[in-house]
Every structure is written in C-alpha cells, then in structure tokens.
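A single protein chain has been removed from this complex, and every other one stays in its place.
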Amino acid sequence: MAKTILIVDDSLSMRQLVKMTLSGAGHTVIEAVDGRDALTKLNGQKINLIISDVNMPNLDGIGLVKEVKARNEYRFTPIVMLTTESEQGKKAEGQAAGAKAWIVKPFQPQQLLAAVDKLAG
Amino acid sequence: MLNGDQWSQLLQGFIEEASDLIKQAEEYLLQLDQTPDDEDAINGLFRAMHTLKGSAGLFSLTPLVSFTHHLESLLMAVRDGQRTLTPPLVSLMLRCLDEVASMVSLIDVDSGELPVDETHQNELLAALAEHSGQAVEQIPATQVAAPSACPNRGRLEKCANCDADGAWHISLRFHPDLFRNGFDPAAFIRYLSRLGDILHLDVIDASLPSFSEMDPESCYLGLEIDLCTDASKAEIEEVFEFIHDFSTLRILPPNSALEDYLQLIHELPETDQRVGRILVASGLLTEHELEQGLALQAQASEQKPQLGSVLVEEGMVAPQAVNAALAKQQSAREKRSLESSQIRVAAHKLDELINLVGELVISAAGAQLRAQSHGDAGCVETTQTVNQHVELIREAALKLRMIEIGDTFNRFHRVVRDVSQQLGKNIRLEIRGADTELDKSVIDKLADPLTHLVRNAIDHGIESAEDRLAAGKPAEGQLQLNAYHESGQIVIEVADDGRGLNTERIRQKAIDRGLIDPQANLAEHDIHALIFAAGFSTADNVSDLSGRGVGMDVVRSVIDGLRGSIEIDSVLGAGCTFRIRLPLTLAIIDGFLISLGEEYFVVPLDMVTECLEMDAGQLGDSAYGYLNLRGKPLPCISLAAHFDLPASRSKRRNIVVVNQGRQQAGLVVDNLHGELQTVIKPLGLLFQHLQGIGGSTILGNGQVALILDIPSLFRHLQNHVEASAGDLRQPRMDISGF
C-alpha cells in the first residue's frame, strides 16, 4: 500500500537515494533538508513514516524526534533513524527521545524497503 | 532479508558448529566405551545430537535432521535406561557419527544442498534398529517427518502441499508501549507472510483488561503464529528486528522436541490453553501429547513440587531423563554465556593482522635505527617506547592464533580405538599437556604426522597381548601423547611402551636399500634416525594401517617445514618415544643478527646458547671442523665457506654456539649485531633449495637478511663430519680457555 514518507537528510545524494528507492516502490516521498525544515512539512498532512538522518544542521535528528513526539497529530508516527557506525553513541539518546528503529549506513535499498514495510506496511 | 552471501556465511557457521558437535559426540562415545554408565557422558552425547538436529533443521538440511533424529531417539532410550551402550553399539554409533560428519562435509555452502548416500544410511539405520529394537520404532511418526520447504510459499491460504508439522511456531508477546512507539504488529505480520504461508494465527487477548479499565493506547495483545517457510530462524527473527525491545519473541523450528513445545506452553503467561490448542490445530502436537503435558503442568502447580519430580512420580520418565533435561538447560545456558564472550574470526583475517604486525615490527625497528643514527635523545626515547608497544602488540597478536593442542590429541582416542580393535590389541591412550598452546597453523599441519606416528606405534611398536605377557609386561599396551614447553619451543611426544626400534634390523634394511655404507660405524641414535629416510619401512609386511603412502620421511619433511626437529628415544623391549620440537610460532621470531662481510644472517635466538670470540689464525680454511669447548669437541661450521661467500679479512672471528635438542654446534661468523625481532618471509621458489636457509627478512635499514635454518645446518654438518670422519676426529683448535 502506498505510504507517505518524510525523508530528512542534509545530504542531497542520500535524499535522492532514499527517494528513488521509495518512490520506485510506489510510496510518496516528501523531502526535508534538516530537522527545522522537516517541522515545516509536518503541517497537518498525513505522514506514515519519517526517515531521518542524525547529524544535521539547524535541528538534528534527535531534536527532530523530540519535536515530533511533542506534536499531538504526529506523536505516534514511526521514525527510522539513519546512522553511521560512529554515531552508535547517539542511539541511546535517540531511543530515549522516541526513535526506536535504526538503520546503519551504508544500507542496501532493500533494507530500507524492508524497514518501511515492517513499520508502515 | 538475507542475501546469498549472508546465507552462505550462516551455513558455514553451522558447518563449523556441527563439526564441533560431532567431535564432542565422539569424545563422549569413547568415554562411554570405557565407562558405559557415565551419566554426564550420556547426557552430553544426547545433547550434542539434539543440538545438531535442531541446528540442521534451521537450515532445512532435511536428511541430516532425520538421520540425527534416529541417533537422538536411540540415545534417549539409553538415557532413560532402556538401552545400554554395548561395545558393538558404540562401534555402530561411531560409524553413524562418521556418516553425520560426512554429510556435514558434503553440504554445499552456496546452494545449501546436501547430497545423501541413502543406501549407506539405510544400512546404518537398519543396524541401529536391530540394536535398539523397540526404541527406534517408538518414534512418533510426526517427529520423523522432515521439515519441508513448501513450494507453495507466497500464498496466504492454508498450505495444502506441505505437512503441517513442517511449520515454525512463533510466539510473540508485546510491550504495552508498542503502539505508542509507532509500531503496528499488522505490518510485521504482513511482512512475515512474505517469508511463507501463515498456517495459523491467533491473537492472544488473555491480558486484555475489561473495556472500561483498558488504556486504549497500550498494547495488551500477543500472537501465536505457525509459519510454513524455508526461511531460516535468523530470517524470521529479522522480521521483528525493530520491535526487539518491545516484544518477547520465541521461535520453535519445525519438528522441535515435544519437551520444547511443552516448555513453551509452560513459559507463556496465559493461563488458558490457547497456545496448546494452536499447536494441536497445526499438528505440531497431538491432542494426547498436549493433554499429558498440561495435566502434568496443572498437577505441578497444585502440589507445588518441581515439575521434574511430578514427571518422575508419574513414572512417565526415568529420573535420569529429568536430570538430563535440567543439565541440558543448564549447559545450554552456560554455553550461551561462554559463546557470547567469544568471537569467531576467520583465520585469514588473523593472518592479515599478523602480517601487518610483522611489517610494523620492521618499520618500528627502522625508525629506531634512524633515530639512533640521528642522535636526537628525545626521538630515540620515543621510538623506544613505540618499539615496546609494538612488542606488546606482537605478543598479543600472536596469542590470538594460539590454540590448545587438546582437541587434536583427543582425536586420537578414536584412532587408537579403531586401530587397536582392528589389530586385536588392547591399548590405552594417555594424554598429557592437552592445554599446551600452539600456533593454529602449526597444529593444522601436525595432524597428519601425529596420526602416522600414532598408527605406527600401535601397528609396529606395541606388541600383541601374548607377546607382552611373555615379555613380562602388562597385557594392555600404553600409548602416550604429551605436550609441553621447553626453552621457547613446543615439545610433542608420542611414546609407547612397546618393543622399541630394532636397531640391527634398521641398519640391515638401510644397507639393503643402499642408504648407508655397510662399513659405516654409526651410533645407535643415528641408525634410528635412518627410519626418516625416504622410502624406508621396517615392517616386513606393509600393513594396511601404517603403510598408506605417508612414510616417516613425510613426517620428517612436514616437521622440517615447520622449522622443527624430530628425535627418537628408543630402548629395545621397553618402548619408543618420538619427540617433536617446534617453534612457538611461524610468523615472527626473536632473532640474533650476525654478519659475514656485507651479508646479514639471522639465527633464531632461542637456539643460541653462547657467543665466543677468537683469533682468525686459530681457525682453518675448511668449512666444517671441531673446536674444543671446555674439553668437549664442538662441531663447527664456517658459514662463509658453507655459503661460498668470500673469506673474511678481519682478524677476530666470532663463534655463535647453537643447540638443538642434545646437539651443539658452533657457527663461525664475522660480526655479531645482537638481538632483534624479525618477521619471516618465505623464500621464493628460486631459493627454496638453498641448504641451511629457512627464510628471509627485511632489516630496519631496508637490507635483506637470510634466516638460518639451524636443523638443516645440523644435518649438513653431521653428513660432512661423518663423510670425513677419519681426519676430523681430533679437535683442531683449542679454545678451552673460555
């Protein structure tokens, strides 16, 4: 079933990779370049899943998670964090904030699709 | 989802695990051969088969599952006291284990396929059935059937094409916060249905409070799912990866043991019988089995005694079965905790690391040389510190490769049993120093030579019982495998208390084969060493056992290849000991640097006993000779002459005294440069024939140094000394004043 997915990453190539993978599978993808930009996209429209980078300017991934959890109409939206091995320390912080699904970069497109299906399928 | 590579990797892991289990099982069997009532061994043996069967099921290795199932059933009967492991049954079980090992070795890691020699298996199974009578026939049919990969996967209707008992059972209980964290079990179920057919699914609502009391955002549900799939357990687990922290997941592979299902029912929090009902509905349990299990459970909770004692009182299982089950759980837990503290690493990765450490040793030495020639005190100090650390890293890295020799030794229980039975001899194997550690690559290469020596000892060394009794020895022969450290080397001994080597016969044979001159006057020790010559065999009839192509000469060359040596201690009529000496490791050695003119050489440090200095005039020009060292003749070799290097012009010469085993010799060299650590690089093909060179290394200053192969130099020296025995008997130089 087609889902609406918000991808938040300051890397253009990462956003493109994610977008290509997900729209190829029939999902609608909304892009945001950082946490602050993402919050402007949470404007009442229905979003099934948020995929977010951790390390971003303006508002980082953890900050975004906290903001999402604080917004009534998005507080139960599943969030997948994209992290690198070296950011594993952030995981505990992120989990405490409410991000429960993590994918370690680099990942296979297949992995991303699987995650979307497991979380929003 | 797992890709092919990951799958192969998992399967490779299984093959390793299975090989370990087979080895364990064999050890237990051999132990039971000695002490048939050893409960620990029976339990261990059963556990090994049970685990093997279970793991094989994970990989859909159907033939392996069904074959090990038969062994498991028989062992269950043994465990329960219905059967005894008689020596013929032990022999049969050993053959069955061989078949299991052969199956495991035939698994195709890439395709996951397993070809089977059904005729052979059926023979074994028929023999087993004969031995165990009722025990095998009592296996419920549902458990014999193998799990099947269903060709109908992907459809959501009930799968009609595969037996229901080929299904996985998945139990899920969720954390109350599941929904609040954005997880929806429905998504996971949909995802799961991609792996195969969901035969049954039941939402467990036993924990759901009354409508008015419930918090609608909390999750109170559980799921019981039967899935028909050829996916692995890991793949199934992966479906639930994200909700790992928010759920309790239990997965039972197809054909799990009845006790596992009962255990599952027992563990689940619900008081109703729903789980059991699902298991029955999907054919994983029969109604009868469930009733029994639940009745027992109920009784146990009423009376509050332990479940185990209920089972025993009811006469349903023998006490040892319960103990075994408890022990099994205990040991499984222990094993898990042990496993989690260990990491399996591919050998080639270790090799890579060692190689790099080797390079690091060289470059650190280079840095230190530079610093010293530069003279900057701070720099020298720093490089020294670096070198100390490099040394520690080197030691740590080398330790990674060290494994205990015990596993290799234990293999010989089987060899000794088989071979001695074949020959009608009664032989006891004793193992000492099983915890002695050795470089893995050395151990791997040692297996064949050791096997040969052991077979040889049983075949030729130890006499028949009558001969032994006649010679006043106990009828039971003794074979000893012994390992220990000695002056930086590993010593491994294969010792028997048999007839010892027949010196005269060896000598005669050597003469017949043209290996020695009939006139040669050889010491007994040297005559014994002749059995290592190519093509030598002392047995009048080459037997099936020790005459299989691998001769003593091959043993010798393997040991040589490991930079080791082998010597023989034999006393006629009392026994024979083969003593192998090996370096601790192959990759890096502590060396002693010497030079001849511009050429550098390295002597392994642990072979150097002392250094002497003397006047060049005292030394002759010939390559080989004797010195008088404290009143004893010391055979000497002039390296310059030996390697055809220009004779030295310096007035003073140095002599490095090296030893190997009981032998000593002096190496005449120009200069001594002290100790260094060095990485051995193998010689190229071109130089492999060089006598006396074992490898090369690159010094800190970039120059190449050759590593001396002392054992080969010793042999060389000996040959020359013997060849010209007449004129070299007298020491030519007197340096006894040192």
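Read from first to last, the chains carry the letters A and B; within each, the first residue is number 1.
As a working rule, a contact is a pair of C-beta atoms (placed from the backbone, for glycine too) under 8 Å apart; a residue touches a chain by one contact, two chains touch by 3 or more.
In this section, contacts and distances are computed from a predicted model.
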Refer to UniProt and select, among "Anti-anti-sigma factor", "Inner-membrane translocator", "ABC transporter permease subunit" or "Cytochrome bd ubiquinol oxidase subunit 1", the name of the complex member that is left out. "Anti-anti-sigma factor"
Identify the residue among B:D205, B:E486, B:D517 or B:E675 that touches the chain left out of the display. B:D205
Out of B:L195, B:C219 or B:I443, only one touches the absent chain, namely B:C219
On chain B, where is the contact patch with the chain that was removed from view? 179-180, 182, 184-186, 189-190, 201-203, 205, 208-212, 214, 216-217, 219-221
Touch list for chain A against the chain that is not drawn: 1, 73, 76
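The criterion applied here is as follows: only the chains that are shown with their structure count from here on.
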Contacts from chain B onto chain A in the complex sit at residues 1, 179-184, 186-188, 190-191, 239, 241-243, 245-246
The residues of chain A that touch chain B in their complex are 76-79, 95, 98, 100-101, 110, 114-115, 117-121
